[in-house]
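Dropping a structure here in structure tokens format, bear with me for questions.
With one protein chain removed, the remaining protein chains of the complex are shown where they sit.
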Amino acid sequence: MDYRIDDNLKETEIKKEKIGWLCTYAPEEIIIAAGYHPLRITGKLKAFKSEGYFPINFCPFIKASMEDLLASALKLKGVIFTNSCDGMRRFYDSCRAYLPDLPAFMLDVPRNKNIISIEHFTASLKEMIIFLEELSGKKICSHELESAIGICNEKRMLLKKLSNHFRNNQGSIGVKNYYKILEKSMTDEPEAFIKYIKERIKELRSHLNSASAGPAIMVIGNFINEERLWDIFDEIDCIIASEDMCNSSRYFENIKLSAGAEEVLDAALGAGKESPMAKLLTGIAVRQLYKPQCMRTADMGTKIEEIIKSITRNNIKGLIFISQKFCDNTLLLYPLLREKLAETGIPSLFLEIEHNNISAGQIKTRLQAFLEII
Amino acid sequence: MGIAEKIKDGLKTNIQNNLNKKNIKKILNIISSEPLLSAYGATFASKSDKFLNIYSIKSLQKAYSSRYPVAYGSLFLPFELFHALGLAPFLPEVIGGFTGGLGLADRTLKEASSRWYTPDLCTFHRSASGAVEMDLFPEPDFIICTNIACDAAQKTFYIDAGKFGIKDRFYLIDVPYKKNEGSIKLLAKQLENISADIAAKMNKKIDMEKFASVIDYSNKFRDWALKANGVRKKLLFYPKYFNGLNFILPFHGLAGTKEAADLYRNVYLELNEFLKVQESIFTNTGNYKPEKMFKGRKIPCVDNLKKSRKILWMHLKPYYKNSIFTMLEENNYKIVFEEISNVYWPRLDPEKPFESLAVKMLSNPLNGSIENRVNAILKMALDYGIDGAVLFAHWGCRHSNGGARILKDSLKNIGIPLLILDGDCLNKNNSSEGQISTRLQGFIEIVDSRIQD
Partner (left out) sequence: MITCGIDVGSVSSEAVVLDRSDEKFNISAYVIAPTGGDSQEAARNVFEEALARSGFSRQDIGSIVATGYGRLNIPFATKNITEISCHARGVINFFPDTKTVIDIGGQDSKVIKLDSKGSPADFLMNDKCAAGTGRFLEVMAKALDIKLTDFAFIFNSTREKVDISSTCTVFAESEIVSLIGHGIEKNRIVKGLVYSITDRIVSMVERIGLEEPVCMTGGVAKNAAVLKALEERLKLKISVPAEPQITGALGAALLG
């Protein structure tokens, strides 16, 4: 009998007060340094009441997340929004208008990558600190932030290890479990999760299964966290050898800065006269802006290069592009990406889904047909 | 538009039957010549109407002429920058809108959809992208865009840059979310860097003297627009040709040109003439003669004027033939102001052009939080004493429609009903005429009954 990771993912109790966050550009380390627990809002509830606040053709992930907030099921002390897209801007506005008692902060994230953007983002991070300090009534000092960065980096490193195991030995984790564990990493208390995942990785090392069957594929998307979808992946024969989603790689990649990013960091730090706090914030700003990009960033060319590189490196046979419906940023990458893929001869499958509301039968047929083609 | 319908229809058919860049260029050459137009019998309703048509066509002709460096620009850029740098601006989104009026949207949208632009995306951007794929647009030397007011513009403009092989000449002006001293500085720096980069790529330096004159024209335009808007606070008797939703180019692509300033000077003068007539109706009630006309428009009686309902129009309008505006007219509903006619920015300082333009961008109510837009709309509602507002909810416009509920509730708080009119500015197949007319009539019935009470 092959080994299968323990998927008894019990929710751990969270003792600290919780600050919700939505987008991987929001640095958890600052929330932790402020003494809160960073809890990712994952749109658990099916949009129902929230339909009343947004038009029909509007991001289903945002609708589900608004439902979470309206139900106050998460018991949040506050929420960090990010200026990541038109939808998020209006989500923040609606939260402020219709949930006035829930403190909300809008983190401005630039779309360019250059020295001005770093300055811009750092200034925005400083405002986030002020927001959290006012909420908690206590100052954040640099050593608290430094230790929070340490915790987050350790978690990121462990997730990176887990993703390597998943890539090489998908069967020992399972697709649905893998994404459930990733979600756990964004909701559990970091220390508890680190303990949990260290044990799992140790087990994984000592239980090497025979390789899984099927072609290597790459999955690209925005926030794709559908149990019914991952169930289908578990049922069909394919290996997710590379992934690029905001609830997977874009959450934990890039602990080490690339050479280009190092240069920008040096330039941004300038003469080095800044306070330790300012240095840390600039560091966070550089890491966030130079991590694998979200589709929202200006330079889609680099995004496509990232994807093509990963395709070559991982010997990918086909690409599955999954987007939440009505996500302009993601949907507008596809025409360009498809053309580039055609040059390399890699086929792709385009799937539009609605968060918490997927038509499993249809998707399974399409996935199976796609695998038959490649 | 004032060009005789026959010529317009003839040109439309010509473009439809012979859809290629060369033919578009040829047609533009013909219609941008005023004497030639008159020879064909084209007449204009007024000076402003004539200027609006001629300047729009001339600006297009310039972009198609291959004689000037062309830069694509997204709608909410400070086009003063283009004119200061000597770039001929081309606004794909606006021209994308024209495809609706020219009956070409079916084809451009079909082209876009065959290239995997999903039908849920905004039709302005999809149609423009389709037109680029069909090679209908002039070849750009530069592509400049901004994150105001939406995500889709930046993305489609980037794709265009790839199509034309000029990714190194693609610029995204990344406007910060909030307006404050720091963000003004950062944005001014961006504008300066980008301008310097563009100038360097054209092997020239930024001509600061020219820049100052552009800023001066932009201010003149602003002055005339403010005066015209001032007249409109009282105006109910409008020239027949006037629709404030047509003046996109002077507010955007032509910003910083003498043409825009001249055009709006005439808008002010013409509206002011109508205001004078209107005032005389109120003062000389006894002398009213129903058969009297003024500049092709029947002069209304006092009662009629008093019964006019005042509407604020938000977002844009459909660019194909539709019955919305005749229906409003027939019911004595006047669009007394449009969101797009709002002069939201302070006077520009010719000494500090980059900073001034940064302030202009950051003052745009569509940037940042919806609060900015709500405050701007509420001010317009009070300034113009409106009875109701219409938000045209263009298909796929997330930033605007996403805030519709908040706008509606905010207007409701000051007792003003808002009609959210779902439709599509370009694609008439995506708008149901019957639904639109029922909604509009239903809204009219509600506003009327409220006032009668």
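First chain written, first letter: the chains are A and B, and each begins at residue 1.
Note that in this section a contact is a pair of C-beta atoms (placed from the backbone, for glycine too) under 8 Å apart; a residue touches a chain by one contact, two chains touch by 3 or more.
It should be emphasised that the depicted structure is a prediction, and the values quoted were computed from it without experimental measurement.
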Who does the absent chain touch among those shown? A, B
Which one, B:K26, B:K201, B:K234 or B:R439, makes contact with the chain that was left out? B:R439
Where A:K49, A:K75, A:K195 or A:K309 are the choices, the one touching the absent chain is A:K49
Touching the absent chain in the whole complex: find that residue among B:K50, B:K163, B:K179 or B:R405. B:R405
Residues in subunit B touching the chain absent from view: 405, 417, 422, 430-432, 434-435, 437-439, 441-442, 445-446, 449-450, 453
Interface with the unshown chain - residue positions in subunit A: 48-49, 51-53, 56, 354, 357-359, 361-362
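To be clear about the criterion, only the chains that are shown with their structure count from here on.
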I'd like the Å distance between the centres of subunit A and subunit B, where a centre is the mean of that chain's Cα atoms. 38
Using the touch definition from the top, list the residues of subunit A that touch subunit B in their complex. 52-55, 57-59, 83, 85-87, 89-94, 96-97, 106, 108, 110-112, 116-117, 119-120, 123-124, 296, 298-301, 325-326, 328-329, 331-336, 338, 350, 352
Which residues of subunit B touch subunit A in their complex? 115-118, 120-122, 129, 147, 150-152, 154-156, 158-159, 162, 167, 172, 174, 176-178, 182-183, 186, 189-190, 193, 368-371, 393, 395-396, 398-399, 401-406, 409
